[in-house]
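The structure that follows is given in the form of structure tokens.
Of the protein chains in this complex, one is absent; all others appear in place.
Right after this comes chain A.
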Amino acid sequence: MAIFTLPSLGSDMEAGTLVEWLVSPGDRVSRGDVVAVIETQKGAIEIECYEEGTVHALMAETGEELPVGAPLAILLAPGEAPPDDTAELRSDTTPAAPSIVKPKLQQTPAAPLPFEEVRASPAARLRARELNVDLKDLSGSFPGGGIVLADVEAVSARGSATSSKPSPMAEMRKAIGASMARSKQTIPHFYLSHMIDVQPAMDWLAEHNKAVSPAERLLSGALFVRCAVLAAEKVQELNGHYVNGAFQPSESVNAAIAVALRGGGLVAPALMDANRLNLSETMDGMRDLVSRARSGRLRNSEMTEGTITISSLGETGAEAMAGIIFPPQVALLCIGAPQIRPWVVDGDIVPRRVVTLTLSVDHRVSDGRLAARFITEFETRIKDPDSL
């Protein structure tokens, strides 16, 4: 038996509100199944299951605000018999561990818990802290006397009902601000910039798009992402996570694509295993990510498992930006909008389309030499679009 807890939602989010259960007790689940939908500061996120088994009981109600690590459901391993009593688990599990934890079953349900004076659900504790309510003053309505979210809400409703929820946009801005402030405080950034000629790639793209139907056309952004993914595969020191004081390189390249949301705000969901996708698969993957980012249907793995971020300024507009690394990643590539500039080709000055790459890198993991290698890899690839 295992307790399935709310997994990480990304470095900038610590809690979310359960809006929908997609499984019920008795349902079989496999690794990767979407079991619930959580509303976060960055929109709704689909929560995937990391184990195989049968759902025995749900431990969270829709409408509850849950911290990362809060227990969501009890899963039975294939073939495992259900336990006698699971009501106690709700108050017995601390919401700190962000992964599957083995539950400690209370043998005598009526006995007081040794380490908690008050029994309350994680959501109730969180809300009580926010509202400055002492849990000791409350009586719980959950079977066994545990305090649940509704009990805390009821008290706060009797008190001053002045608290108003900030707008979703303000919440998202707050989440981005907190995450980026932490990044700038903890990651010693350095930046490397280089302008490259992309005329051959743009000509190749125009030819390609002329010959195919609109649904099969490619965007220059897909070419750039493909080049960045190939470069990240070569320069492993820029692709991975910095966790607990050490860098862990990643074998697969999960390219986090910065997507501007209409109306403001930003998310950077990962195109998983992008190194295994060819150019048209990369385009399809980006189209799918952008549409799900805007409709609020991203998965928690896409929010947390990106290994390098790629931020493209679009097809028109500013030529360069030095971005802030998204922790726990260690690098971010910003691709400026293409500009027409005088360029020297075979000794002649000619107008060419150029883009400026700006790579933000974590100095704890690598230095300028490796960053330059990444840029060189990118440039070699974009000069030869047939190889993409």
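For this structure, a couple of remarks:
To be clear about the criterion, a contact is a pair of C-beta atoms (placed from the backbone, for glycine too) under 8 Å apart; a residue touches a chain by one contact, two chains touch by 3 or more; residues count from 1.
To be clear about the criterion, contacts and distances are computed from a predicted model.
Protein name for the hidden chain, per its UniProt entry and selected from "Sugar transporter", "Sarcosine oxidase subunit delta", "Acyl carrier protein AcpXL" or "Heptaprenyl diphosphate synthase": "Acyl carrier protein AcpXL". When the full complex is taken into account, the listed residue touching the unshown chain is A:Gly221, out of A:Gly221, A:Pro327 or A:Pro385.
The residue from A:Lys136, A:Arg262 or A:Arg369 that touches the chain not shown here is A:Arg262. Remark: the omitted chain is touched by one listed residue; of A:Ala181, A:Ala206 or A:Val350 this is A:Ala206. Taking the complete complex into account, residues 206, 209-210, 213-215, 217, 219-221, 260, 262-263, 286-287, 290-291, 294-295, 314-316 of chain A touch the chain not shown.
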